[in-house]
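All protein chains of the complex are present and in place, except for one that has been dropped.
Our next item is chain A:
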Amino acid sequence: MTKGRIRARIRRSHLYTFGCIRPSTTEEGGPNPLQLHGPGYSRTVYCNQPLIHEKKSLFYCKNNISTTKYNVLTFLPKALFEQFRRVANIYFLLAACLSASPISPFSPLSMIAPLAFVVGLSMAKEALEDSRRFLQDVKVNNRKVSVHKSNGEFVPKSWQRVMVGDVVRVEKDQFFPADLLLLSSSYEDGICYVETMNLDGETNLKVYPLDPSQILLRDSKLRNTDYVYGVVIFTGHDSKVMQNSTKSPSKRSTIEKKMDHIIYTLFTVLILISFISSIGFVVKTRFQVPKWWYLRPDNIEYQYDPKKIMLAGMSHLITALILYGYLIPISLYVSIEIVKVLQASFINQDIQMYDEETGTPADARTSNLNEELGQVDTILSDKTGTLTCNQMDFLKCSIAGTSYGVRSSEVELAAAKQMASDMEEQDMGSDLSNFPLIKGSVPQENVRRAGEIELETVITSKGDADKRPAIKGFGFEDSRLMNGNWLKDRNVDVILLFFRILSVCHTAIPEVNEETGVCTYEAESPDEGAFLVAAREFGFEFCRRTQSTVVVREKFSASGEVVEREYRILNLLDFTSKRKRMSVIVRDEEGNIILFCKGADSIIFDRLSENGKMYLEATTRHLNEYGENGLRTLALAYKRLNEQEYTEWNNEFQKARTSVGTDREAMLEEVSDLMERELILVGATAVEDKLQKGVPQCIDKLAQAGLKIWVLTGDKMETAINIGFACSLLRQGMKQICITLDSNAVTNDRLEVVKGNILNQITNASQMIKMEKDPHAAFALIIDGKTLTYALEDDMKHQFLGLAVDCASVICCRVSPKQKALVTRLVKEGTGKTTLAIGDGANDVGMIQEADIGVGISGVEGMQAVMASDFAIAQFRFLERLLVIHGHWCYKRIAQMICYFFYKNIAFGLTIFYFEAFAGFSGQSVYDDWYMILFNVVLTSLPVISLGVFEQDVPSEVCLQFPALYQQGPRNLFFDWYRILGWMGNGLYSSLIIFFLVIIIFYDQAFRINGQTADMAAVGTTMFTCIICAVNCQIALTMSHFTWIQHLFVWGSIGTWYLFLLIYGVLPPKYSKTAYQILIEVLAPAPIYWTATVLVTIACVLPYLAHISFQRCFNPMDHHIIQEIKYYKKDIEDQHMWTRESSKARQETKIGFTARVEAKIRHLKGRLQKKQSALVGVSSPTYT
């Protein structure tokens, strides 16, 4: 609070030339309702009289919010309704209802219990998810805010009790509880700083002066301002953030959608065979049953009655539908649910996705998208908070044509290491080492391997980086400038100026830590903060700001003492994204008037005077270097003014400033422009935008896995481009296609012209890409929000998408949350591929909900993104693991599991059908009821679940080493119709083999040495034994990864069958019926039972075994070969090969670290070649 008082004295409106239109005239108090009856929406609010709003006419909704889907009362009906919207569930429900009638071939319990289980489980999941939302709501609703009670007394009240008309006091760093109208703030001119990151994702603070049109929106945050008073005008669901929020849609994975088609196919098959058997039944019953006296056709129930053949046929159809229901197993849904929940818990427990700093594990919030993670094609990422930490480090500078700063940026480090290792390799080479050019013809693998090594070293070098003295925002290291050494430099004057510009030209406020006496700064942007910290470290500590002065404490003055220099701020021409520069005009203690200016290099270079270009060439070179190394650059310049010159200009400026009207801004700009000319270049700064840990590496790996990455950011274009460079989405030498609009064009031209202009740009760019011959040429598309508005319109969006898809990287800047969602939808629907959106703020919610998979960054403030997401991870870098390992595994697991599931149920279900043909289509099953119930529930469920939960084609570290394996998912190699139909065919084959082999082997002759023949129980049990053995051996062949769990489940299932048979047979005949002592007495002593089981089982798996043997041998897939390498331990014996292969195992990509390093090497080699050919005179025409 003490600090606040100092600052409150400054009339900050003076600082902002462009921001504050009306400085001090507005009086405090609520708006006059009468004035608001303009066009559009109006709302009458009685300020400080919330009681009025309790009456009907002025009653507005309460401030409590609810984002839940259900409440206690509606849960049961609504959730049940949701459940039975699934077609499959309706079918099962019908089957369960019918099972209560006499025409059912099964007992009702066996139909109802599994359905209740499935529906119950899904509903429990819904309830759990909804309760989480409820708890989140409760937390938000119970946040406290100070509300005016009476006579200036404020009492804390929970958010939900805040009413329209209440006057609230919001403190620094608090969120606004509702949409407020600003009444006053701790600053005497009534401005406040607001961070709207939760709303639009922009991290720069916004200034809100006191003004009737300034509404402070709910969920934005008060910053740099001690407190504000505001009157509540929109509460709860009326507030903008709630109005903009959309219900989270329920998402289904591609595999699940495709599974529906399989279900439909099988359903058709089911209906078909039901009809076949009904027709068979009708024919048999009509023409033969009357003669079957042993059935007493004269006294028969309606469902068999030949005289009422239609009725009998219809009821048989229903019986058949239930009987063959094994083709569409309800247990499939149960198993998939279970498997997905277990997969999700593995994701949650992955220790390598656990963020130690915040203590947040990964969180798979919706488990039904696990396998979708393995099929992602495009990643749409937010920038701030996701890719970057939004923290800048001052790393380098160029002063008077000399570059300072020895510490390297991440990009630089990587490139250097790469070059070093490349050289080393050349030295190790043969006699040809004298001709490094010839290396060009050596397979690229060397380059790539080196690239891999280099990436690893970057990761390890992170450790060194952490040893830096921890000064936030300052990563600079160069003894020439530190500790006053610059005083010895010959360009001491220029350096001094450079530092002064850094410490004076800004809009920040210092805060002195009273204990240490060190200043910290509250700056509008993190860049500015970094400059001030740098200036402080160089010995120019900006320590005080008053209304019109800036005081800088200079440590290394000529006298060698610490002196405080005061600068009078005469004018401040602030930064806008259009101007791309800011200037201050100051009068120093000697009375000189100086203009200090910093801005984007291109802008500054255009404004240099003839004699100000002394260092232009060197600085440009440095700037290019910095840019190449992924740093954000600004150029610094100054200009000395004489008194008369200034006064003249200032008059103009004041005139413009006080003018009223729409052209005020344009006038101000024009006048400012007049002043910011004839500058003298001093140097440039290079700031590293700190990426989040591991982001470049992660992007590199994702790119190698064949994923496309789009960045959608609310930030301005330059920032976005810089980040693009930092995380290697952009690089020097990439052709940038910027699609933008003149802001004038938008206002002046007609819509068609504007659109034509954009379309033209898009078509030209597309043409350019098509004409490009160089295979290494990479394009980057950069588009801003305003242009995007037009580009996303229906008539243009496909051209835009076409262009975007051709580009290696796409960056959309200045996009609104809505546009983020629209872009996501365009990609999703336009390309038909799977999209993943990742973001951390409320502004990403739309995009997260729209994408096939939404990933939220957890562990940061504001939970909106996480609440809307399907997966929450603590760091962007965990995305690699989430996709490349878990996604890949889950995709394969689920795909194999579903295929196998259909196989086993077809194999089983069809035998029931075949038997019908031999039983007069009467609806009799050859199996005991219990066998049929246990088939899906006990005897084959655990192996298939273990396949879905534990299967690993390759270990996790191999997934990471061979990113190319990921492409098996997006290419859908494991769930295409070829494979699905193959499995179904396998099921058909197995059913035929099992049924007919067993039937014929046990036909009519004795099967025991004692002469007994096989009855229905013996045949049925033998057949069932064969099925159990066959399907379990089949799954064993499908698996490639056996831990003790799989062994236990697979072989245990077969064992369980025999155990069950034994126990069931021992039960009194009252329970076991025809299966009484079937194993002990009837089957086990018969050698033919055992040999037939082995024979049938082998015959069943034979084609599959042959198929996988031949496929692996003659047409191996990537994971086969890696499995073999691992199997033969070649990775240990021949590590060189292993690393070489893992670096090759990636998709052609033009983005990412490795691609960048490669491009640089190509470039350098090209140069080297030129040099050599010039020196030696040897031309090497083969080398290009």
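Note that a residue touches a chain if its C-beta (ideal position, glycine included) is under 8 Å from a C-beta of that chain, and two chains touch if they have at least 3 such contacts; residues count from 1.
One rule holds in what follows: contacts and distances are computed from a predicted model.
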The chain missing from this complex carries, among "Tubulin epsilon chain", "adenine phosphoribosyltransferase", "ALA-interacting subunit" or "Multifunctional methyltransferase subunit TRM112-like protein", the UniProt name "ALA-interacting subunit"
Residue touching the undisplayed chain, where the options are A:F59, A:F81, A:Y1003 or A:Y1058: A:Y1003
Kindly state which of the options A:E617, A:E648, A:E829 or A:E1081 is in contact with the chain not pictured. A:E1081
When the complex is taken as a whole, what residues of chain A touch the one chain not shown? 105, 288, 291-296, 299-301, 304, 346, 349-352, 354, 356, 444, 889, 918-920, 922-924, 926, 950, 952, 955-957, 964, 997, 999-1020, 1040-1045, 1068-1070, 1073-1074, 1076-1077, 1081-1082, 1086-1088, 1091-1092, 1095, 1098-1099, 1102, 1105-1106, 1108-1110, 1112-1114, 1116-1118, 1121-1128, 1130-1132, 1137, 1141, 1144-1146
